[in-house]
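With one protein chain withheld, the remaining protein chains of the complex are depicted in position.
Each chain gets a letter, A and B, in the order it is written, and its residues are counted from 1.
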Amino acid sequence: MVPLSAYVAVSAVLFVTGLIGVLIRRNFIIVLMAIEIMLNAANVNLVAFSHYLESMTGQIVALFVIAIAAGEAAVGLAIIIVVFRGKISTNVDEINLLKW
Amino acid sequence: MVPVFFSYFSLVSILAGVLTVALPNPVHCGLALLTLLLHVAGLFLLLNAEFLFVIQIIVYAGAIVVLYLFVLMLLNLKTDERVLHHRYAVILVAAAAICGGLLLMALRSPFQGAKGHAPVEAVLQDGGSYAIGITIFNEYLLQFEIVGVFLLGAIIGAIVLAKTPTAVDVEPE
Partner (left out) sequence: MANEAVPLNYIPILLFMAIVVAFAVISLLIGSIARPSHPYPAKLTPYESGSPLFSDARVPFPMRYYIIAMLFVIFDIEFVFLFPWAVGFKQLGLLGLLEMGLFIGILLVGYWYAWKKGALEWE
């Protein structure tokens, strides 16, 4: 019998891994992948609470999160393609034209 | 039995997450992300979320990761020379501290709360997807339609961004 806090701990570690990825990687595509890791960590958390508190709400919100992840991937990758056309680079440090 | 599978799925998913963040070659990162998603699907199965298990494999592992790999192929990226920010050590220390705090809180809290009205036996009687369908279309109608509008925005935005007739659209020989 696995306690709920074990799932919460896994989710926390995954979330922090994704956060580190967003902060330290320079490649735009890898940054988006790290965001997917964070969304998955949130999903694990939602489904675990849904199971242990015997409510369907967590699973439904996780379903919405998956839908939003798909939209985010579609638009984010399109942005990467547009930026790559202009600069031939996916390095997030070089995409700084709009920086104040 | 379940604790064994839980340890396997959680350890492999954390390992795959670390590899996704740490590997230099973007294609390898994509494959590590795929491993992570499949093992998170295993965690969903252990939590009796059959429908999400299937959706995670079909949509996440089957479609979204393929989209990522498509873009990697499209842009033909080679390994970056400098993959990390120069100040990454500071971030790592801060992140380790935050993670330690979160773990401390997670492992000490009993996480008790009010029970909902979907006990496992009742859900299993009609199947998980039935329970999800009934709940979405009775209680979460507005959110569901908002997701529809969001997806419409995603389609239009992605087409506006990606559909411009210019140079990179190389013809195959």
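In this text, a residue touches a chain if its C-beta (ideal position, glycine included) is under 8 Å from a C-beta of that chain, and two chains touch if they have at least 3 such contacts.
Computed from a predicted model, the values in this text were never measured in an experiment.
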{"item": "From B:V21, B:L37 or B:I55, residue that would touch the chain that is not displayed", "value": "B:I55"}
{"item": "Of A:L19, A:M33 or A:A67, the residue in touch with the unshown chain", "value": "A:A67"}
{"item": "Where the missing chain touches chain B, by residue", "value": "1-2, 5, 45-46, 48, 50-51, 55, 58-59, 62-64, 66-67, 70-71, 73-76, 120-121, 124, 127-130, 132-134, 136-138, 141, 144-145, 147-149, 151-152, 154-156, 158-159, 162-163, 168-172"}
{"item": "For chain A, residues in touch with the removed chain", "value": "1-2, 51-52, 63, 66-67, 70-71, 73-74, 77-78, 81"}
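Operating definition for what follows: only the chains that are shown with their structure count from here on.
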{"item": "Centre-of-Cα separation between chain B and chain A, whole angstrom", "value": "6"}
{"item": "Chain B - residues contacting chain A, complex", "value": "2-3, 6, 10, 13-14, 17-18, 20-21, 26, 29-30, 33, 36-37, 40, 43-44, 46-49, 51-52, 55-56, 59-60, 63-64, 67-68, 71-72, 74-75, 77, 80, 82-85, 88, 91-92, 95, 98-99, 102-103, 106-111, 113-120, 123, 128, 131-132, 135-136, 140, 143, 147, 150-151, 153-155, 157-158, 161-162, 164, 166-168"}
{"item": "Touching residues on chain A, where the partner in the complex is chain B", "value": "1-2, 4-10, 12-21, 23-27, 29-30, 32-34, 36-37, 40, 43-44, 47-57, 59-60, 62-64, 66-75, 77-82, 84-85, 90-91, 93"}
